[in-house]
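Structure incoming, see below.
Omission of a single protein chain aside, the complex is shown with its protein chains in their original locations.
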Amino acid sequence: MTPKLALKSVSKRYPGADVAAVEGLDLEVGAGETLALLGPSGCGKSTTLNMIVGLEHPSGGRIEIDGRDVTNIPAGKRNVGLVFQDYAVFTSMTVRQNLAFGLSVRRVARAEIARAVGEVAELLGMSDRLEARAGDLGGSQMQRVAIGRTLVTRPAILLLDEPLSNLESAARLAMRRELRRLQKEIGLTIVYVTHDQIEALSLADRIAVMQAGRLRQVEAATRILSRPAHTFVASFLGEPPMTLLAGRLSGGVFETGGLCLPVRSDLPDGRLTLGLRPQGLVPCGAADSALAGTVLHVEPRGPEAVLTVNCGGRKVKAVVPPGAAPAPGQVIGLAVPPGAVTAFDGDTNLRLHGSRITLGVPA
Amino acid sequence: MRKNRNQILDTVAKMDSGAMTRRSFIRKMGSLGVAAGVANAVALSPLGVRKAWAAISGPEERAWALAVEMAAKAEKKTLTLLIPTGSIGNMTPYADLWKTELGIELVFIEEPDEVVHTKGMQEAVAKTGNYDVMMPTAMSYPDWIDSGVIYDLTDWVEAHDPEIFNPDWGVVFPASHHAQLYNGRVAGLLNDGDQITLLCRKDHIENAGKAKAFADTFGYALGTPATWQEYRDIASFMHDPANGFYGSLEYRSRYYVKWMFMQRLISKGRLYFDQDMNPTFNSPEGLAALEDMLEMNQYLHPDAFSFTWSSNYNAFGRGEGFMNIAWPSGFKYAKAPSTGPATSGNIAATVMPADRLADGTLLHAGMFCWGYGYAVSKYSANPELAYAYAQWMTSPTISMDAIPYLGGYSDPYRVTHMKAPSQRMLDTYTQPYLDTLYDNIVNTVPDFCVPGGFEYQDALDKEIHACMTGEKDPQAALDDASRAFERITRRIGKDKVQQSWLALTRNLAEPIKKASGADTWL
Amino acid sequence: MTDFTHDPAALADPPPRPAGRRQRTSAMRWLVLPGQIISLVVLVLPLLVALYMSFTDWSPTRGSLWDARFAGLFNYEELLVYDTRFVEAVIRTLFLAVTCLSLEFALGLGLAVLFLREFKGKSVLFSAFLTPMMILPVVVGYTFWMLFQSNGPVNQILGLFLGPEAMPEWFRSAPLAMIAVIVTEVWHWTPLFFLILLSGLNAVPENPVRAAMILGASPRQIFFRVVLPMLKPVIIVAFVIRAMEIAKLFDEVFMLTRGGPGSSTETVSLYIYKLAFNDFQLAYGAAAAFLVLVGTLAIINLMLLPVRDQLLKGQG
Amino acid sequence: MKDLQTTIPAVLRLDGLEKRFGAAEAVSDLSLELPAGSMTVLLGAAGAGKTTTLKMIAGLEPPDAGRIEIAGLDLTEAEPKDRNVAMIFDNLALYPNLTGYGNIAYPLRVARQAPEVVDRKVRQLAQVLKIGHVLERLPKTMSGGERQRVALGRALVRDPALFLLDEPLSSLDAMLRIELRAELRRLQREAGHSFFLATPDFSEALAVADTVVLLRAGRVVQVDAPQRLYDYPADMEAARFVGAPQINLVPARFAAEGLELAGQRFACPGFRAPRAAAFTLGIRPEAISAVPAGTGMIDATVTDLEPLGHLIALSAATAAGEMRLTGPAERFAAHAEGDAIGLVFDGPALLAFDTATERLLTARP
Partner (left out) sequence: MMQNRPLTPLLALVLAAALAVTLFPVFWVVMTSLKPPTDWNAAPAIWVPSEPTLANFRTLFDPSALEAYGLSGVSQPATPAILGSLLAAVLATLLSIAIGLASAIGLSRYAKLSKWTPLVILSGRMFPPAAIAVPFVIMFSAVNLIDSYAGLIAIYVAVTLPFSTWMLKSFVDDLPREIEQAAMLDGRSRLMAHLLVTIPLIKGGVFATTMFIFILNWSEFMFALVLSYTSVTTIPVQLAKYVTATAGTLYGVQAALAVLAMLPLILAGYAIQGHLARGMTFGAVKR
């Protein structure tokens, strides 16, 4: 089946810049799928988005929508909708005029516009605000207008550029739900750009993690946390993210800084980075694990608490229930169940697939 | 003037004692800068030479004596004069004398013509005392006196007698009255015999070919026009725009155009108001005057609509027209080779054209317009010194010397200026022209020298201008002007204006009073 | 376990009102005071004097202002009912405002749009186009007076293209003189619109424009339906500023036509000046000035209404 | 622990502080005592009056009423410079015309300290804050984190009695924010500074605070240790404000068996019943577990599953209204929308609120 959207080794290089903003990007988005483009600011995700929508022209590669090469088709003719981070609603127009804009510039019949606008307003729960001036609306309502304005034109692909980042936290939660509802009801193909992993995890079917213009991993949202393909992904995702220990494995001992841990694994000796999932670590007696140390501090988070434990000079994070949290200064051990540790190649930073590794059980 | 004072006195004394023949007396006086006519009059005077000389030179001497006294007393050793731009040339030659002999420095503040009145009125409010002597036109006196910004000079005039009313060497009547008095009191001393006369190009008149062609066409001889009809005929005849030569130069520009109308109106025996202050120009005569002007437009210099006096003088001087309605200074400039390259030596001047009245008589009337004079500021630190300056500058002797300077536009106004001119005066104006001036001035009617004068003249000017530019038809223009006049009179107060108007019209030439009916007014 | 007291009893005695507010208001007062004094003495006070004056019949020929007779609304009635010259001047000034502002806006916008294009020497040209508005109004008036002389360059150029009939006497005909005034004003102040509109255009946020583009709008549709409406506040401010200046228009016309021919180019300012400083109908002139001031204020306030909040925030 | 009050001197004492802007009351009746050497967090939504409070303490806003005592001195009327407090503003307010060095040195230079002393202190601090490389640069060329540290340096260099931090991390990226807040915490602990930090982010408050002061509409709602704030919010609004996903609030009644929700009665072991018969029950999402249908306390239908990484937030329709619960992704992944499930509440964790006053009814241990 033809993917709805395909990027084929797309790159973007700005004149005068040392590094490419986007380099060799290959990505496919299936029809009805929601893909989140996740990465820290400056990783190239907005550039990618602009290239998909046609605001920027790629320096190399091609972009296909429904199998059709649209690389040279101008924005506005690609049937792609974009919702901006700052909403970019037409503040001088009413909500109705905003919603009608995409159709009226195409000289669609008045009745047809009215119908489409009414429909979308209904969908977004804005029917009673149609005559309000868009400039007078609050953030989340502007957001709705921005989305509605795009939906009216029935785009093949909807691109959302950090749509929630300008909202207050309460509104953000509500809007996230709203988006999930819309997604379900309309069944659109969505590319969602964000730097907020919770949003990505919550809304996307698949997550594409970008760093420095390159795609690091594309993975189902449900699996990406447990199966990071790259140390960057491991360090970027998770709350708190994995504790990454870069060191060397030799003779069943993993040495990182001043910390030596016994390891049982099928890995060859050499440079190795181990990632410890904080949620996987279990506090235990200091003697019960080779991974032991003093509790530096305890950060309560409500339903849970984050421990920072100084294990031989390395700070290891673990998440525990708040009631079970040890006091700072206490010396504890951290048991490492097999699922809690991930191994990465010390040189390429890529995950070592299929390796089994057990850590920290004292010999 | 002062330097040879003793020599003049010596000469007079010698003549008086019989030690000198009349001929050598006149020659000697001439060499001392005294006009032959004056010398002759002095020599022939029944009063005797010494007394006659004293009568003429008396105003100067009394003024000088007062100046010496006041200069000594004065703490402020400067005398500041507010004067219109362009008039300074008649005054600067004496500044050194005042500085060296009296220790008084003359400071001239020049303002554009139309601003002098403004500055004076402002002084009424501001009371800065920055001006000692102010030189307004005669039209300013009523408002200035009412505003208390200048002195009523009557008492000083009586004390120091500038001899302005003397029939032999005083200011020519009726200008002596309408250009110096307000309600019968002296408000200022006239310094500038402003009247308009008609200048024609003698060389073109004397052109035999033209003369014949003209006579053939119009049935009378080509010459200076005697009536407005002739004026128009001649202008149309001479008009040759293809060669940059136009029938006449007169004014259609704002601020000047009203005079062209007022002149024509009085030629028809109408004054501006009747006895009860009703405007009189909204009448058949006024309409005829306007229509005459409209008809003349086609024979005018194209710049008529933007002329100021200086651009007018220059255009005429460059030879761009056959006739020009001009102030005497215009003649002065046209005669001087530097400013009138084309006209120097080629001017035939005449009094303003006349109009035939209903009864068939020819009415000669002239406009006395502008007419700068010296007034003394109420806020002056040294008012008597200022007065002394005014009397001294306008005295028969000094004024005779001052007027011919080219750098100013002061014009002859005393009888002696015209009837017994000095050589320099003659050189500047020529005797025929001085005679013309005299003939014209005795029949003059002044500007709106009544309270609110500037408002009246501006209201009239605006409407006449609008009519000339085609913006309004003549009747509408006159209606509007007349309405404006009624409003102005109402606002200022009818009684006040009327009193001054009647005082003014009482002292006009008899033919004019008779023609306008003013002779019957109370 | 708490280290904090949050004891309502602590409030049993209401604490004294602290002096902090005093301190701050006094800082404010001292900073603003000199400006207030100057404005009061040199702006408000004269205005009050003028207001008082406008209800009297004062003119210097009637002695001092304080002895002047109270005339009630006489002056105002005169002006509005009988003084056609005043009413004409008001209408003429309004006409000038509408004509000049529309032309300046259209030309300024056109120029600003040209400057959105990319070309060489843009910054130099930008400065060049701003030049007129930096020139003194009197100099502008004088310069155009020269240009419009009958043998001036304007006529010379007109004659070259249209023949000698097209070399009129500009200051001799009411409509032509009005055109000269309008041309002068438009030349002088189009750069202001250009400048303001260009700043506005450059400050238009990119995203709404991009959004419209993605929604399929043509450049033309984007300009008229998205960009211009966003410029509305800026446009209003420009109009307000210019309208205020036209209400006071004096210098250029004074130098150019002195209000002539007749009074066919006389603006309210010129007329008030004439009343006050030629006729010295000071009370009458003050009344005229007040009518103009009140009218201007009303109009400007109406124009400002939509952007007042932005002005307060100091944003355009 | 009441005796702590006597052993640890209060560095800041606010007494009945009030501030209004026009008709709007920004802060009212604010009384507080801040122990020295602690990290106190002023938590509140935007517009709650946090910044106003800090600025009043700093002397930048005069209070309309009340008293401010810093380190034992009544400084209500003192000029800012005489209060010996440092403040880090949400926009950092670095001097844009001074280098990093100049910014940090500024307070010392104003105090006319000897150049060599200034230099020593600045360099020392730069080392601690790891900003040696930006000392010669202007703020506009620095990254967000670097600017943040310079601002911190400018505050720290003076060693004032009290540090006021107004949302100091709000402009930073999520990752950087977490990194810096740990560092802030470390610096405060190590030097024993007194920090008063304002933030709208409850997770930040919980993470760093010794004590959280919850501010709402200019009034103090609750002053508590972070975990206690979460466990025992003073009222429903506080409960909603602290915690994500939000707490479930459903009308409930006390029943002989234990609880009555929407007409269903069931036992709820460990639930500390309030004295009221009818109340609003507050159930944290993590205090609900999903069990097979029919085996729970009440029945529910899954309406939505929202993956949140390690957790999944599950929305379920019940007779008492929609409830959200969170559970480990592994366990919830099996559910699908429309599934019938049962819900079990964790009795000890349940909270009861007065429906009318919204105040917490559950007794605190």
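A few notes on this one:
Going in written order, the chains are labelled A, B, C and D, and every chain counts its residues from 1.
Here is the rule we use: a contact is a pair of C-beta atoms (placed from the backbone, for glycine too) under 8 Å apart; a residue touches a chain by one contact, two chains touch by 3 or more.
Quick caveat: nothing in here was measured; it's all calculated off a predicted structure.
For the chain that does not appear, the touching partners among the shown chains are B, C, D.
Among D:Val85, D:Leu135 or D:Ala238, the one in contact with the hidden chain is D:Val85. When the missing chain is restored to the complex, the residue among B:Tyr141, B:Trp169 or B:Tyr409 that touches it is B:Tyr409. Not every partner is drawn; the one left out touches subunit B at residues 80, 82, 85-89, 92, 107-112, 119, 122-123, 125-128, 130-131, 308, 310-311, 313-314, 329, 333, 338-339, 406-409.
Subunit D residues in contact with the hidden partner, per the touch definition given at the top, are 22, 55, 58-60, 79-81, 83, 85-87, 89, 91-97, 106-107, 110-111, 154, 158. Although one chain is hidden here, its contacts on subunit C can still be listed: residues 24-25, 27-32, 34-36, 38-39, 41-43, 45-47, 49-50, 53, 65, 107, 111, 114, 116-119, 125-140, 142-144, 146-147, 149-153, 155-156, 187, 191-192, 195-196, 199-204, 206, 209-210, 213, 219, 222-223, 227, 234, 237-238, 240-241, 244, 247-248, 250-251, 254-255, 268-269, 272-273, 275-277, 282, 285-286, 289-290, 292-293, 296-297, 300-301, 304, 307-316.
Note that only the chains that are shown with their structure count from here on.
The distance from the centre of subunit B to the centre of subunit D, with each centre set as the mean of the Cα atoms, comes to 95 Å. Distance between subunit A and subunit C, defined via averaged C-alpha coordinates, is recorded as 54 Å. In subunit A, no residue touches at least two other chains. The set of subunit B residues touching two or more other chains is empty.
Touching subunit B in their complex are the following residues of subunit C: 57, 59-63, 78, 82-85, 149-150, 169, 171-174, 258-264, 274, 277-282, 284. For subunit B in complex with subunit C, the residues that touch the partner chain are 114, 117-118, 121-122, 124-125, 142-143, 146-149, 252-254, 302-303, 305-306, 451-452, 454-455, 458, 462-463, 465-466, 468-472, 480, 484, 487, 491-492. Residues 205, 207-208, 210-218, 221, 225-226, 229-230, 232 of subunit C touch subunit A in their complex.
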